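Step one of this worksheet: look at the structure below.
The complex is shown incomplete by one protein chain, all other protein chains being positioned as in the whole.
Lettered A and B in written order, each chain numbered from 1.
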Amino acid sequence: MAQPIRMRIKLEHDFADVRVLIEHPMETGLRKDPVTGELVPMHFIQSMTATLNGNAVVEAQWSRAVARNPYVQFRVNGAKPGDVVGIAWVDNHGESNSTTMKVPAPS
Amino acid sequence: MRVMRRALLARLCAGATLWSAALAGVLHPLLALARQWNKKAFEAQALADALNELGLTKAAESREVIVKAPEIAENGAQVPIEISTAIAGVDTIYVFVDKNPQPFTASFSFMNGAQAFVVTRIKMAESSLLRVIVRAGDKQYTASRDIKVTIGGCGE
Partner (left out) sequence: MKAVRTVHIARLAIGVLLVLTPLASSAGPEEDRQQFVSFFRHRFPNVALDDYVYGALMANADGREQYEQIMEFPPFIDDIERGKKLWETPFRNGKTFSGCFADGGRGVLAGYPYFDEQLEKVITFENALNTCRRANGEAEFKYGDRDTMGVLTAYARSLSDGARLNVRVDTPAALTRYEAGRELFFRRIGQLNAACAGCHLYNAGNIMRMEVISPALGQATHWPIFRGGEELMTFQGRFKRCMEQMRAQPFGYNSEEWNDLEYFLTYLSDGLPLKASVFRK
């Protein structure tokens, strides 16, 4: 079921810049389905974490007012090539997804 | 909460790959975090109620909280914002959109080397103040930007 979590990591001189695009409808519950006319139920990511080598670096709590297919960019000092960045989320339906990516060498 | 956690665990167990060694370290903090999702704060319709619930009632205006946001949002469904600060000891950045039905939009907490810096995209129902509060221990700082949201008739 997992919708992709897309991640791009760039190692700057002393921090890793991480950009994440998460596929998720982030439905507010206020939108009408154009076909049925019914309100599409609320369905949004509530909690999101970013980890570096298993240690939490970012912990985010979200409302339904974060955009559809949400984008987050953050920076972690002291990251080195080969370090593992993890992203995980859980939504109001109890659904979740996660992914990891290694910090690349500086380009 | 407990029911939700069981349901979550059930779903997670169903996806065997999620329990691989590489990912186990990712999920543990997530479950703890999910339990702390502040329903009262997120569902508050009055800004004051959200701020009270979050204990953010003494934020001082600060030029050191840098909020980059559009003057006129191209589309209220995808408004890019950037928040950063050089203030020391920041643990959390809180984002509010005053005129959204529920003003409390997001919080980002930083630890273990993460910078007090975040870029994200938010939804705005109408023209509103974007309000940011930064917490550094028992100190709170705030900055805001006025963002206009228009709904035009053509667009191209």
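Here, a contact is a pair of C-beta atoms (placed from the backbone, for glycine too) under 8 Å apart; a residue touches a chain by one contact, two chains touch by 3 or more.
Predicted model only: the values in this text are computed from it and were never measured.
K.L.:
Can you tell me which of B:Asn38, B:Asn52 or B:Asn75 touches the chain that was removed from the display?
P.N.:
Touching the chain that is not displayed is residue B:Asn75.
K.L.:
Of the residues A:Arg8, A:Lys32 or A:Lys102, which one touches the chain left out of the display?
P.N.:
Among A:Arg8, A:Lys32 or A:Lys102, only A:Arg8 touches the chain that is not shown.
K.L.:
Looking at the full complex, which residue from B:Lys99, B:Arg121 or B:Arg145 touches the chain that isn't shown here?
P.N.:
Checking each option in B:Lys99, B:Arg121 or B:Arg145, the one touching the absent chain turns out to be B:Arg121.
K.L.:
Take the complete complex as the reference. Which residues in subunit A touch the chain that isn't displayed?
P.N.:
Residues of subunit A in touch with the missing chain: 3-4, 6, 8, 19, 21, 23, 67-69, 71.
K.L.:
With the missing chain put back, which residues of subunit B would touch it? List them for me.
P.N.:
Listed in rising order, the touching residues are 70-75, 77-80, 119, 121, 150-156.
Keep in mind that, in the parts below, only the chains that are shown with their structure count from here on.
K.L.:
What is the distance, in whole Å, between the centres of subunit A and subunit B, each centre taken as the mean of its C-alpha atoms?
P.N.:
Computed from C-alpha means, the inter-chain centre distance equals 13 Å.
K.L.:
Over in the complex, which subunit B residues touch subunit A? Could you list them?
P.N.:
4, 7-8, 11-12, 15, 18, 22-23, 25-27, 29-31, 33-34, 36-38, 42, 77-80, 97, 100, 102, 104-115, 117-124
K.L.:
Please output the residues of subunit A touching subunit B within their complex, sorted ascending.
P.N.:
Residues 1-2, 15, 26, 28, 46-68, 70-79, 84, 86-90, 94-96, 98, 100.
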